[in-house]
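What you see is part of a larger complex, with each chain still in position.
Note that the chains take the letters A and B in the order they are written out, and that residue 1 is the start of every chain.
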């Protein structure tokens, strides 16, 4: 499978990163930290961000640190059915970096829907989660077997910055101690 | 692989959930709780249930909480050979959600037999088990590699309810604390 990501044809899709879900998902703090880093890396490469939102009256608003980070940026689609697929905008770019929650539910459904629409989807395994670890792990294994690219935030960042010069590194790479 | 499940063409197959097997299988309590939830979700979508039963004189009757839950519902097939394949009814619907025990024995054999008969089989990894964890895990890995869909109960529930409206959610989704 071809693996090089063209940053100019890429978007970030954040699935249902909502406050009541964050309170229930295992390891949500780590996931939110990864998403924060993802948004920083997205800014480096001017990558647009799209957020999905499921029934906020039930699952709460989108996590406020994420909204603060985005400021005026980012587009949003809300919905009142579980599956995110039909609510996603039609005009997304070819490459999609997907993060959010829950891995086995709305994330998994968005991933398959987006691939059926012809996108190259990259699931960031360290930036997604479920309430139960078993749901999370089995869903990752299912998608990997179905040839979805299951990768991590840093591996995707190295793809985006593969040919970047050293001046960008300080913002792209974590500092070595 | 196409992944959306059509609830109107779906049945649940419960393999050998019998009392003496339950007493021996690792994590049987959790598996029975998952099967209980599976039967509730099945009721929401009017999904028929088929139970298999291996030599009850030896392996005991079907677990009584399951029989109570089913009441008059559910069809059954008993057998006196290990493999469940030949005892399963001929007229099952296209999509099958499979749970029960043991993962590496009768479940695995039923899965392969049903697929050879043309069914789309979904193995619910959190609702199956074996006496030994190694048998369970190696069998899941073998089936996944053979492109059986290995998923979890909740992921399947989200498929069935992908386009459901909010009124159904209270019965479909677990409550958020």
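Please note the rule applied: contacts are C-beta pairs under 8 Å (C-beta built on N, C-alpha and C of every residue); 3 or more make two chains touch, one makes a residue touch a chain.
Treat the numbers as computed from the prediction; the structure is a model and nothing was measured.
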Oligomeric copy total, full assembly; chains in place: 2: 4
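Rule of thumb we're sticking to: only the chains that are shown with their structure count from here on.
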Angular offset of subunit A relative to subunit B [C-alpha, multiple of 5 degrees]: 90
Interchain centroid distance [CA atoms averaged], subunit A/subunit B, Å: 32
Subunit B partner contacts - residues on subunit A that touch it in the complex: 20-21, 23-24, 55, 58-59, 80-83, 104-106, 108-109, 112, 131-132, 134-135, 138-139, 141-142, 145-146
Subunit B to subunit A touching residues, read off their complex: 1, 3, 125-126, 144-145, 147, 149-152, 154-155, 158-159, 161-166, 169, 174, 176-177
